[in-house]
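Take a look at the structure set out below.
Of the protein chains in this complex, one is absent; all others appear in place.
Up next, chain A:
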Amino acid sequence: MSAQDVSSARPRRGLSAFLARHRLACHLAVVLLLKIILLRVLWLNYVAPYRVAVDEQRMAQQLTGSTKQPIREVHHDRFDGR
């Protein structure tokens, strides 16, 4: 028996044994992690900066249109907190 044969026959231990036993679960975990990271990056870059803050004050302004603060529909009312 060669040295290589001996090492491959020896039961694996620790992390590698765990990974070998739960291959599917590990793949799924990695895919899930990548997905979460990708979605987070997309969210931070393309969604969060465009968030429109609407509360009852702004809603009142939109619907009743206070004479003191006419609504101007440009970039000013972006919420830029991330």
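Definition applied: contacts are C-beta pairs under 8 Å (C-beta built on N, C-alpha and C of every residue); 3 or more make two chains touch, one makes a residue touch a chain; residues count from 1.
FYI, contacts and distances are computed from a predicted model.
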(request) Identify the UniProt protein name of the omitted chain, choosing among "Phenylacetate-CoA oxygenase subunit PaaI", "ABC transporter permease", "ATP-binding protein" or "Cytochrome bd-I ubiquinol oxidase subunit 1 apoprotein". (result) "Cytochrome bd-I ubiquinol oxidase subunit 1 apoprotein"
(request) Using the touch definition up top, pick the residue from A:28, A:41 or A:59 that touches the left-out chain. (result) A:59
(message) Suppose we count only contacts with the excluded chain; which residues of chain A make the list?
(response) 47, 50, 52, 54-56, 58-60, 62-67, 70-78
